[in-house]
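Below is one structure. I have some questions about it.
Here the complex is missing one protein chain, while the rest keep their positions.
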Amino acid sequence: MAITTHSLFLLAGALYGLALLTALAPDRRGRGPWAGMFLASGLAVNLAVVAWRYHQAWPMLPMHLGAVALPFCLGLLVPFAAGKAETYMALTVRRILLAQIVLLVGAALCFPKDFYLPFLKSRTLLAHGFLWFGLAGKGCFAVSAAWALAALPLFRHAIDNRQAAVAAMHRCQRWAALGFALWTLSMFAGELWSYLGWGTPVVWEDPALTLTMAAWFFYAGLLHLHLTRLWSLKSRVLYASLGGLVLLSLTCVPDFGPFRAPF
Amino acid sequence: MHRILLLFWRFLGSINLTIGLCLLLTADLVWGYFSLNRRTPLFTPLNDMGLIPWMQTYGSHNLAATGWFFLLLILLALLAGNTFVCTTNRIVQLLAAGDGGKGAAHRKRLALKLAPHIMHYGLIVILAGYLASYLCTQVLTGRTLVPGVPLSLPGTSGQVTLLAFEPEYYRGERLAFWRNEVIAAQARLLLDDGITQQEALLSCTRPVRFQGYSLHLRDFAPKSLRGMKMKTRVDLYVRKDPGVGLYLAGIALFTLGLALYIYEWITHREATTE
Partner (left out) sequence: MNRSKPHHVLGTLFLLLALLPLAACDRSDRADVDGATGPAFLQVGEFAINRISPERTEVRDGAGRILVLIPREAPIPADCAPSQVIRVPVRRVAAYGYFDIAVLRALGVLEQTLVGVTAPAKRWHLPEIKQGMESGRIVFLGDAASIDYERLKQSRPELVLTWDPSVIPLLDELHIPAVVTTTPTAMCLNTRMRFVQFLAPFFLKEREAAAYFARIEAALDDIRARTAGLHPQPKVMWGDIYEKRVMVEPGNAWVGELVGLAQSDYQFKDVFGTACIEITLERFLYSGRDADIFFTYRTGEMGATSKEALAKLNPLIKDIAPLKRGKVYAPLPHYNQSADRLDEILTEISAILHPEAYPGYRLHYFVELPETEPAAKERS
């Protein structure tokens, strides 16, 4: 079988899947160094896929690269998302992130959109900046949602775990703020690219711009939530977790195509 | 009357309004995606005909597909008002509280505290720039340059002539679909303002500014060494956009605020957390 980006991405998905399975092991000895090794291998293969797609388009921007590059960005963030701590929360965050990566790879394999050819106007660093700042921002948003998701079960015992929930929400906000900054830079790069290429800051030919703006407003809202007493800690966690996941899924929609059997 | 104005000012500056608007904007823009998807020809004229004529024609005759956009305008207007009032209130409070401080350290602290508000004002300037752009831009649609025929810019003595179209063709093997196709399009223009002449280079992402207009490369021919022979031409977007300066200034302002905010976060908040 010839090695293609598809077969390589399947391999990356399998390695990420193994990393997730290993991370789900209940005790530290069971997990051993394997989760990290599988994740590193998955990242290496995923990087090869991204590099290959770039090779097929450079100096232009590969179309809809987000579907294969987002799992890579997210994978890179896993070691930083929860630090080196082995606490229950940190483990949960890592597991959620790995599950997100596996889901993203699965979706990208089943719904590929890799058939459009690159276009000449994407031959500018602004286009690449738009893509990569956006992907990094989306990765941070995913980490933010993971922290909020990890905090959700804490509300079953409201009083005992309030401190932990506050700490988790603090992390969630921090990642959301970082994501918001990167997302904003991505939008600005996109606007400048759009102005230079089309003479206007908004290119209506691309409907994805509305989802980009939607995510920006959603996270702008999240960053203001702590300023009001109306939103309790629990509702803020719900906003950041479930709302964040819905919004992230929506921003991925333009990068997915019709169903295609992955095997 | 004064009381009503005060109530209105408070209402407009409410943080709850901010969050409500952010959520409504999110929902509206998601609706917008599904309305815009595969209906782009309905919205592309916005870029050249301006907001009001577009609303009177495409917008109002296709409400099922454009309703979200009208709602977006209302929500953005409210958000701009809300952001202005809210951030102005806070700045007044900040300045009042910091009256006694002196020295460089105090000024630095104040600047860092102002970071979110700089971003807020940046957002308002960006939105104002967009509005000016969509309301006041003069667009010359469907302008094409061919060798030897100058293009006159209305309201000026300026003329633009295509001196040469200098494409670079792709000769490599890596991009099979691009072989013998133009990989870099570049046009050499002569800009004549009636007194002086100068040359300028126009490419896909490198516009030319002349006599208050900006010229952007829209399309060109020939595109390929193979296939049907096409005459040399360069299609342009020609725009006189008073909003560009505003939204670029807004972007710069927002970025400055963002940089200060991140700096403050790293040096102050994280240190406190540690």
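Lettered A and B in written order, each chain numbered from 1.
What we mean here is this: a contact is a pair of C-beta atoms (placed from the backbone, for glycine too) under 8 Å apart; a residue touches a chain by one contact, two chains touch by 3 or more.
What you see is a predicted model, and the numbers here were worked out from it, not measured in a lab.
Undergrad: Thinking of the whole complex, not just what is shown, which of B:146, B:190 or B:259 touches the missing chain?
TA: B:146
Undergrad: Footprint of the hidden chain on chain A, which residues?
TA: Per the touch rule, chain A residues meeting the hidden chain are 4, 114-117, 229-230, 257-258, 260.
Undergrad: Spell out, residue by residue, where the missing chain touches chain B.
TA: Here the touching residues of chain B are 11, 14, 16-17, 20-21, 24, 38, 40-42, 44-45, 48, 55-63, 67, 70-71, 74, 78, 141-142, 144-146, 149, 151, 176-177, 179, 219, 221, 228-233, 235.
As a working rule, only the chains that are shown with their structure count from here on.
Undergrad: Can you work out the whole-Å distance between the CA centroids of chain A and chain B?
TA: About 26 Å separates the centre of chain A from that of chain B.
Undergrad: Can you tell me which positions in chain A touch chain B when the two form their complex?
TA: So the residues of chain A in touch with chain B come to 55-57, 59, 117, 120-121, 123-124, 126, 170, 177, 181, 184-185, 188, 191-193, 195-202, 204-208, 210-211, 213-215, 217-218, 220-221, 224-225, 227-228, 230-231, 247, 250, 253-254.
Undergrad: Within their complex, state which residues of chain B touch chain A.
TA: Chain B reaches chain A through residues 15-16, 18-19, 22-23, 25-27, 29-30, 32-33, 36-38, 40, 43-44, 46-47, 129-130, 133, 174-175, 177, 182-185, 204-207, 214, 216-218, 237, 239, 241, 244, 247-248, 251, 254-255, 258, 261-262, 265, 273.
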